[in-house]
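The structure that follows is given in the form of structure tokens.
Complex shown without one protein chain; remaining protein chains in place.
Let's look at chain A:
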Amino acid sequence: MAKNAVNSAVFVPKQKFSLKKTFQNNLGFFFILPWLIGFLVFRLYPFASSLVYSFTDFHLFTGIHETGFMNYKEIFTSDKILKALRVTFKYSFITVPLKLTAALFIAYILNFKIKGVNLFRTAYYIPSILGGSVAIAVLWKAIFRDDGLVNTMLGFFGVEGPHWLSDPKYALVIICLLRVWQFGSAMVIFLAALKNVPAELYEAASIDGAGKWRQFFKITVPMITPVIFYNLVTQLCQAFQEFNGPYIITHGGPRNSTTLMSLLVYNSAFQSHEMGLASAMAWVMFIIVMVLTGIAFWSQKHWVYYSDEDGR
């Protein structure tokens, strides 16, 4: 057997090097080269170097004087950073479920054959495009300031509205709302998934006497769990990286109640110029997101239904 293999290797004719053929064989590589260069230079290199910097006291203008775990020690002993971590968790655990619920609910409604449905779909998607722009921040402030739209409307009913922007109890809620309001992209993905649920399942359920709610929870939700899972993971990653909302609306205040980790990373890096500390905070965030994503992936065997794998 081995002898045959050797013989067959011997009889393979020597291939002549051809530039044209090599070029053709590697054409795909050339196509992705622009992306690859961008990835290596602008993603992988900063990613790797930030890990190195995280173990130094790298200051933008005074350089590196010390190496070790001091940044990580500071992260887990500084009240300000620990508070930012707590706020980030709170923010993520409020926004992700709310956003997914809102997106699924609206997608479910927009899946019905109602008049002007395309107009509604567009209207609900627009906030995702506008996102955390300066214009939206101004709008948000106008709505939620002490004498803003919301409190004025509450005033009509004799209710004195709270200090939405300046009370630490409510400020985070306002930032969360901005995020939840941008449910359009998740909604579009849900809408696509809902359209793929076989109609015969609903027909069979109707014949068996199942109502709309039962159909929703027993057919729709299980059938779109892969998409729910996808949206959950992507939204979780995005929530932990949220920056625009607190940066442009509250600047992290009042009393650091809306200071998310991303804001602290930015302030440390570009205002205090402490790149070492900023890198360490970014890596802590990365590890947290990775662990949560890992948990989500581990948990999917308990609740995500893949129809092409015999149910699981």
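Note that a contact is a pair of C-beta atoms (placed from the backbone, for glycine too) under 8 Å apart; a residue touches a chain by one contact, two chains touch by 3 or more; residues count from 1.
Definition applied: contacts and distances are computed from a predicted model.
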Which of "Protein translocase subunit SecF", "Oligogalacturonide transport system substrate-binding protein", "Succinate dehydrogenase flavoprotein subunit" or "F-type ATPase subunit b" matches, in UniProt, the chain that is not displayed: "Oligogalacturonide transport system substrate-binding protein"
Contact residue for the chain not shown (choose from A:40, A:82, A:109 or A:142): A:142
Identified contact with the non-displayed chain, of A:166, A:225 or A:241: A:166
Residue ranges of chain A at the interface with the undisplayed chain: 27, 30-31, 33-34, 60-62, 80, 134, 141-142, 144-146, 148, 163-168, 251-256, 259, 263-264, 267, 270-273
